[in-house]
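Excluded from the complex is one protein chain; the other protein chains are retained at their positions.
Chain nomenclature is as follows: A and B, assigned in order of appearance, with residue numbering initiated at 1 for each chain independently.
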Amino acid sequence: MKAEHEDLLRKLALNDEGVLAPLVGDGVADAAPGGLDDKTAALVRLAGLVAIGSAPASYQWIVTRALVAGASDAEVTGVLVALAPIVGSVRVGSAAPEVALAIGSELDLPLDG
Amino acid sequence: MGVVESPGTPAAQFHAATSWLAPSFLLEESKLRPPPPRPGTVRRAGLLDRLHASSDAPVVTIVGPPGYGKSALLGQWVEEGPRAVAWVSIEDEDNDPAVLLAYIAAALDRVKPIDVDILRTRAPPGASVAATVARRIAATMSGMAEPVALVLDHTELLHNHQCRDAIAELAVHVPPAGQLVLASRGTPPVPLARLRAQGTVVEVGTDELAMDESEALMLLDGAGVGLGDAEVAELVRHTEGWPVGLYLAALALKSGNGSRNGALAFSGDDRLMADYLRMELLARVPRGRVSFLTRTSVLERMCGPLCDAVVGGTQSGRLLEALEGSNLLVVPLDRRREWYRYHRLFQELLRVELAQREAGAVAQLHSRAAAWCEANGMAEMAITHAQAAGDADQVARLVTACALTAYAGGRLETVDRWFRWFDERDLIEGYPSVAVLGAVLRAVMGQPAAAERWAAVAERASIAATLPDGSPMESWQAQLRAFMCRHGVDQMRRDSELAGKGLAPGSQWRASALALEGVSWLFDGEAERADEILALAVDVGTDVGAVPATAVALAERAIVALGRGDWAEAEGLAKRGVGLIHDGHLEDYGPGTIVHAVLARTAAHRGDVSGARECLGHAARLRPQLTYAMPVLAVQTLLELARAYLALADPAGARVVVREAEDILRIRPDLGSLPGEAAELRATLDTLRVGSVGASSLTAAELRLVPLLSTHLSFREIGERLHVSRHTVKTQAISVYRKLGVSSRSEAIDRVQAIGLLA
Partner (left out) sequence: MEAATTGPIGRKRLDDRTAALARLAALLAMRASATAYRECVDRALAAGASIDDVIDTLKGVAPVVGLARMVSAAPEVALALGYDVDAALEALDIHRPGSPDGF
């Protein structure tokens, strides 16, 4: 396989905005397309990721975005709570550890130590 | 460990030349050269040919059980080899990266004087030092004019993870034409599978180390024992070519009544060999001398007066000389024939023998050794013996006196071992001075839970003792309370004032107490009063030589100056602080981060973006050490860092450090004006759009991972080091790559080096 393919596949797996943006639309790298503020935009996207079930890298990416935009831990976990009745506890349950890890990493909590 | 020094001995001269090492830490000269060749030693021609022919192999391992002549073989190789060799005989004390690095530096320095600056800085506690240590050694080796081989004998004694990882790292990155040679009783700490796959390792094992008949014949000849070919063959078969077995057999045969038959059926079995030693060797030594040998085997190093103290005699010096002359199992450590040690294997056998003859006396022997060492100014050697003797009072006294110096010298693992000794035996309660010191050291090393535990013990104690610096116990307790600020800043002021009044004039803690008192006034808006006290803290700190506290006090004064808008003054003060930290080799001291934070701000203010980034990079390396165990300093530092990131128009970076400050404030809310300042910063940040999420937004957890990413360790192994799962490591690594804008581990390593996140 060509090195450029390998590079592309790794960057996709990392949720690299620079690679994804041209593929799925410029809104990815742009923190807040439209009128939403950065924080709300990130939390809304987190909801979308949870609803369809996503890779850990995606959760890590969007949670970092949310926290850096000023969201509190309670707001991030609040999204999960709010989604449970809609997407079901199985979806939320599988996303929860990844989101917690993303927050924990940002919080510096040893979650599975 | 150390040896008694008088000016003019080689070790003393060497110590003077390497005074960057901690004052209490003397390099043991004899570890830096191969064991002296013994008369009659057989030249291992076949093995030597193989080693000489392997001079282009980056790694050579020589692995075999005790008594296979590994050290002797390497000694011959060094003797004959044309290449420059740096030699270190590993000992137990080397289970501290700082100590190991110091010895390797000294060994390389012998080959050709090196730039000690490369090798002196210690790595941050808690982080992986393996990569740092290995990189510095490799850089030093490759910087030498001629290719050098680094020999590490007895690597089986290295059990410290960081030291083993460092050797493994070095094995993978031996510089071109350089060589790493490891002798070990067990599997050496190198990634053998990987080295084999790369074809970069030459392995010598037990089969090769075993002597064949012609070598055995030479050995027996050398010992003055004439045997026929058949008898030699029989002996080799019985001993399986085990050199020490052959040697002991030769001694026995020489004495005339050794058995030439099946009694020699042993090979590398310690128990059988111990029996054999007792039967064949000690049986022929006068009773008094046997007990001298077994009793002094508790000593790692021996001199006449020390042996006298241990065995209760007066003639030990002469006896040691006689031993050296008569048999070959005592190794002189200096040219003046004052200090000796037993041949390692012999010492182990003697200890087994001692345990069988008079197990009850062992503690008392150690106790006498400890008393002699303490009385003769060899405090650290005294600690080892006092621990073996189980004399906690003495250990506590010695550790209290030695810990700060050893810590300041970067020997974190050594200090940690001393404190662990109390912890493992549930002895902290009885030794409040140890608890105070332990708590402070854990706090500055970024281990808040342990700091809390030790502090709780220290506070419960109510002992009217006078401490080594002449201060009463209650002043130390007050200083600890002020430093950890567990009950708010009002209490911190009362505690720091109490400590300031009670501490002895020469106490190292005084500057720190004054600095905290000054900060408490700053929180009350009394900047002038704060500055006066902080200035006093700087003066006192300079007087008593408390370098870290002085640097922190200078940074606090700089913060006061920033409050007045006096940027030039602030920069001048912070630069003085950085100078102190640099001269004191305290670059990786957690509390010193505040100096870099302030300097980052003043640089940014001047428009020096790259200068500010450099300071922020340095601060980021140390950030994992900033915890709620020293809340005032940690939050102050993080908020200054946030202001610096804001000045560089990096809101994402600012948010991460504000979050870390808020996490600490949640646990320690009563920190004067700091919660208000944090809220203000957050409000400012909320008005800003987030730009790109880059390297500045690496979190403390991710920063902790960074140095480990640069090692050869797999994600699973990194997880083991950090006590998290492989999945966590992988997820965090991916996050690190994304924030660094790279897509592979190698690129990440290059990137963190480029931005100063890796020392």
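Going forward, a residue touches a chain if its C-beta (ideal position, glycine included) is under 8 Å from a C-beta of that chain, and two chains touch if they have at least 3 such contacts.
Computed from a predicted structure; not experimentally measured.
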Out of A:A41, A:A57, A:V79 or A:A102, the sole contact with the unshown chain comes from A:A57
Given B:L27, B:A86 or B:A138, the residue that touches the chain left out of view is B:A138
Against the chain that's been left off, what residues of chain B make contact? List them. 131, 135, 138, 172-173, 175, 710, 712, 714-715, 730, 733-734, 737, 743-747, 749-750, 753
In the full complex, which residues of chain A touch the absent chain? 1-3, 5-6, 8-10, 12-15, 20, 23-25, 28, 48-49, 52-55, 57-58
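Operating definition for what follows: only the chains that are shown with their structure count from here on.
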Just curious, how far off is chain B from chain A if you go by their C-alpha centres, in Å? 41
Note: in the complex, chain A contacts chain B through residues 7, 10-11, 13-16, 18, 31-32, 38, 56-57, 60-61, 64-65, 67-70, 98, 101-102, 104-113
Within their complex, state which residues of chain B touch chain A. 624, 651-652, 655-656, 659-660, 663, 682, 685-686, 689-690, 693, 697, 699-702, 722-725, 727-728, 730-732, 734-735, 737-739, 741, 743-744
